[in-house]
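Below you will find the structure I want to go over with you.
A single protein chain has been omitted; all remaining protein chains appear in their positions.
All chains are identified by letter, namely A and B, in their written order; residue positions are counted from 1 within each chain.
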Amino acid sequence: MTTRTEFLGSIRREMSKTRGLFETHPVPRPPDAGQAFEMVKRQMAERWPQALERFREEFERIAGVFHRVARLDEVPGAIKRIAEARQAKSVLSWDPGALGLDLRKSLGPEGYSVTVAPDGDPDVPARQLHRDAAAQAEIGVTGVDWALAETGTLVLVSGRGRPRSTSLLPATHVAVFDRGCLLESLEQVGTMLEALHADPARSMSGAVINFITGPSRTADIELTLTRGVHGPKDVHAIFVEGR
Amino acid sequence: MKASIMITCLGDLLFPDVGVAMVKLLRRLRVTVDFPPGQTCCGMPLFNSGYHHDAALVAARTVKLFERAEHVVVPSGSCAWMVKTEYPGLLKDDPALKAQAEALAAKTYELSQFLVNVLGVTSIDSPFQGRVTYHDSCHLLRGLGESRNPRALLRGVKGCELVELPGSDECCGFGGSFSVRLPDVSTAVLNKKLANVESTGAACLVACDAGCLMQMGGGLSRRGSRVRAVHLAQVLEPEEGE
Partner (left out) sequence: MSDAHLETPFPERAHAALGDAHLQEALTIATTKFIGLRKESFEGYPDGEALRDRARAIKEATLQGLDQHLERLADNIERLGGHVHWAATGEEARDIILRLCRDKGVRMAVKSKSMATEEIELNEALEAAGVKPVETDLGEYIIQLAHEKPSHIIAPAIHKTKGQVADLFSKELGGRFEADPEVLTAVARKELRQKFLEADMGITGANFAVAETGTIVLVTNEGNGRMVTSLPRIHVAVMGMEKVIPTMTDLMVFLSILARSATGQKLSSYTTLVRGPRQPGEVEGPEELHLILMDNGRTRQIAGTLREALYCLRCGACLNVCPVYRQIGGHAYGYTYPGPIGILLTAMLKGNAAVKDLAHASSLCGACKDVCPVRIDIPRMLVELREHLDREKIAPWGERMLFGLARRAMASPGLFDAGVRLGRMAQRPFVRDGKLRTLPLFFGKWTRTRDLPPVAARTFSERWKEIERP
């Protein structure tokens, strides 16, 4: 079995043969992560309305369904409408602490079966239970870390109470976000990611970050586009105006 | 204004009319034309097939042939490309030859580039009449970045109706030795090109490269098509009766 030293050794040997042969164009280093992060936050505090409009355009262009409500407590109503249109009854949600809403309280009494992600460090049985629920659920409700206007992308960081499968296994994904999530460009997303990884205080509790740009799709058969191959068939984004 | 003709091997052997038309055209535009003797080939077939040592020998002699030329005008995009882009690299081991190659590269022009960029003309008087369509030869288009000038020159001919060729930037399938190494594939690519050509309803297919004209002309002729494949020079300076 090749060791790290051997592997890198052979690379270094080859690299040494090319010394001076290739022009070096220094690639721009990312600016100070913390400062850049603050600058983006300041910019977006002002520019969020334009970003929202652009986000809506791009999101709808990739078959996303956009909703707008005035207050957080109107979100369950919007989810209900989505569920009715799909004749869906089972809902999977992020932990209420992560989502900012407890759908068990608002949708449970209306006849919906609601499962929420466990908080804390779930043991094996708890994980299996959640997996079974995720496999059955028809609607998955999550929050959003960043909503990228340039491409209509929802960026979700996984972690405690924020499972990856909520936005993946159910056929319908509903994402709830507000003005603080909006970003304009991929470049800004890069800035946020640099800051996220650089600052331990901001560090994520999960191992995966997902960029979700519309529903699951494929064109593998004759380049005919179909949706909902393995991931959700529909993606809804609910913008909450109030802070 | 002086111009030396680099006739190219295919131009010399198979399309001498194109060379003659080019000379007449240039003289009409008050260019003094000469023809350095002893020309054979630019060496591109050798280069493309990987015989670089041999190609360098050919490049070296070509560079010497055109030493005293003021401008070198070539009726073929691929040959102009070869001289302008590849000669200096082929001769890099001999600093004197390399310098000469760079000098030659700087003063070598494909015909349409010479007419528009050096002589500054786009509107050339020609009795040519008819609907034409234009094929973008790969080395002229991608190698020399030229797609505008030939079209401008064609539009500049009053009796000429230029119709855009669908897929004009797609290869005709010639590729030099490719055309005989993989003749089936070359022909399939050609057939696709000719289907597009015939869809334009043009009477003439115009190109600025002898290889392309050989391939497309050969295909058109084989299928008894009424479409003629001609060089740009033959539209700008048609022979009597064309």
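By definition in this document, a residue touches a chain if its C-beta (ideal position, glycine included) is under 8 Å from a C-beta of that chain, and two chains touch if they have at least 3 such contacts.
Please read all numbers here as calculations on a predicted model, not as lab measurements.
Visitor: Can you say which of B:E102, B:E170 or B:E198 touches the chain missing from this structure?
Guide: Missing-chain contact among the listed residues: B:E170.
Visitor: Touching the missing chain, which residues of subunit B?
Guide: Subunit B touches the missing chain through residues 7, 9, 11-16, 19-20, 23-24, 27, 32-33, 35, 37-41, 43, 45-52, 54, 57-58, 61, 138-139, 142-143, 169-171, 173-190, 214-215, 217-219, 221-222.
Visitor: Can you name the residues of subunit A that touch the chain not displayed here?
Guide: 1-4, 6-8, 10-12, 14-15, 17-18, 22, 24-30, 58, 117-118, 120-122, 126-127, 130-131, 135, 150-153, 158-161, 163-165, 168, 186-187, 189-191, 193-194, 197, 204-224, 226, 228-232
In this section, only the chains that are shown with their structure count from here on.
Visitor: Using mean C-alpha positions as chain centres, tell me how far subunit A is from subunit B in Å, no decimals.
Guide: From the centre of subunit A to the centre of subunit B is 55 Å.
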